[in-house]
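Note that one protein chain of the assembly has been removed; the remaining protein chains are unaltered in position.
We call the chains A, B and C, going by the order they appear; numbering starts again at 1 in every chain.
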Amino acid sequence: MTAEFTYHRRIQFAETDLAGVLHFSNYFRLMEETECAFWRSIGVPVYASDGDRIISWPRVATSCEYAAPARFEDELELVLTLEKIGERSVTHQVEVRRDNRRLALIKTTIVCCAMEHGRFSSVSIPAATRAKLEPYVRTDTENQKAKSS
Amino acid sequence: MTAEFTYHRRIQFAETDLAGVLHFSNYFRLMEETECAFWRSIGVPVYASDGDRIISWPRVATSCEYAAPARFEDELELVLTLEKIGERSVTHQVEVRRDNRRLALIKTTIVCCAMEHGRFSSVSIPAATRAKLEPYVRTDTENQKAKSS
Amino acid sequence: MTAEFTYHRRIQFAETDLAGVLHFSNYFRLMEETECAFWRSIGVPVYASDGDRIISWPRVATSCEYAAPARFEDELELVLTLEKIGERSVTHQVEVRRDNRRLALIKTTIVCCAMEHGRFSSVSIPAATRAKLEPYVRTDTENQKAKSS
Partner (left out) sequence: MTAEFTYHRRIQFAETDLAGVLHFSNYFRLMEETECAFWRSIGVPVYASDGDRIISWPRVATSCEYAAPARFEDELELVLTLEKIGERSVTHQVEVRRDNRRLALIKTTIVCCAMEHGRFSSVSIPAATRAKLEPYVRTDTENQKAKSS
């Protein structure tokens, strides 16, 4: 069975907008927080120097589907799984829930990169990192179910 | 020929992150700025009271594909067109460029809603608004070309 | 002895800037989070409707002195006390610490207001709220010591 990583977060005043709800761009910040907490939990830094190089994971694609608004002081549950792992990329999925109801579904694809002199280039995901990520990869059946729900 | 709306914006210090680039979540804020400037230009408010109701356009979906990083003080050109208009929804596309190079392609779908007592419900796009939006809708041929480029 | 309210918060990636540190404006967001957590802890909402009125506490003044930078993933301790309570205003002080070292000292003065039809006007702090705040008010001696340290 696929492992899940769960993160809890309360909505702050500064994150709302004049419509009285969590601003749509802030879902991506919640997602990044969840992602960073997940990577910490498996012991892989998302931004680290490795001698002269910085190993980082810039995003190549993000998306969010919004189902219902979140409000000030809401306590959200963010559940992270991995949609897939490629040779150099990882696609996260974060479901945002309040009281077991889905508010949003966020996806983001990041690419393993080495940064030297301010420039990024993609590299293969190290085997040790891949081994730590694999328990969280959703099966095809689970991905199919998520789409149709 | 499809009309385009162009907006210019310089990247601010607070919008960067420790990787030295525009934080990925801030592309959505740039998109929203461009969108609001576009709606102002056609004379349709994005958030307005209409008697007891607030007419607003919450987002149901957003996505961004990142091609190259933007940096502090970069002057970006944001070019807005509409991918489609539905009965109750509008899908914007914003291409983020620097020196004619695409840095990112952002899409967002908003739904025409009436808000009463803090709750939204979707309504048909008023005919007058639809007429102002139509010149900016991309043709099928243009959408096809955008995908393959 | 003056009561203190302590809040813990980890620095997120999106909160850093290209200098590699917590952006200076984000200290005010940390302060607001701490403040909201404090008000929740004493059972007084910072933004609540009271019949037709909204009772809220807009800021009239804020300040921050920065002693040392905070960085990505730092775990900060934010310690809130009250510098003073006036007839209609409250002045919070939040000390930001990492490993018992002061990184910043933030002050903010908020005023008890009633908002009707989108306009604020100041009102006296309700006696029940005042009673809950009083244990956290610093003595003159403590305020004096804070200045000279």
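In this text, a residue touches a chain if its C-beta (ideal position, glycine included) is under 8 Å from a C-beta of that chain, and two chains touch if they have at least 3 such contacts.
This structure is a prediction, so every number in the text was calculated from the model and none was measured.
Visitor: Since one chain is left out of the picture, which of the remaining chains does it touch in the full complex?
Guide: Taken over the complete structure, the missing chain's partners among displayed chains are A, B, C.
Visitor: Could you tell me which of A:16, A:34 or A:81 touches the chain that is not displayed?
Guide: A:16
Visitor: Residue-wise, where is chain A in contact with the chain that is not depicted?
Guide: Touch with the absent chain occurs at residues 13-14, 16-18, 20-21, 23, 25, 72.
Visitor: In the full complex, which residues of chain B touch the absent chain?
Guide: Touch with the absent chain occurs at residues 12-14, 29, 32-33, 36, 40, 46-47, 72-73.
Visitor: For chain C, which residues lie in contact with the unshown chain of the complex?
Guide: Per the touch rule, chain C residues meeting the hidden chain are 18-21, 24-26, 28-29, 32, 47, 54, 56, 58-66, 69, 115, 118, 120.
What we mean here is this: only the chains that are shown with their structure count from here on.
Visitor: Specify the chain most distant from chain B by Cα centroid.
Guide: So the farthest one, by centre of C-alpha atoms, is C.
Visitor: Measure off the straight-line distance from the CA centroid of chain B to the CA centroid of chain C, and report it in whole Å.
Guide: Here chain B and chain C have centroids separated by 35 Å.
Visitor: Quick one: chain A and chain B, Cα centre-to-centre, how many Å?
Guide: Centre separation, chain A to chain B: 23 Å.
Visitor: Would you mind listing the residues of chain A that make contact with two or more other chains?
Guide: 29, 32, 47
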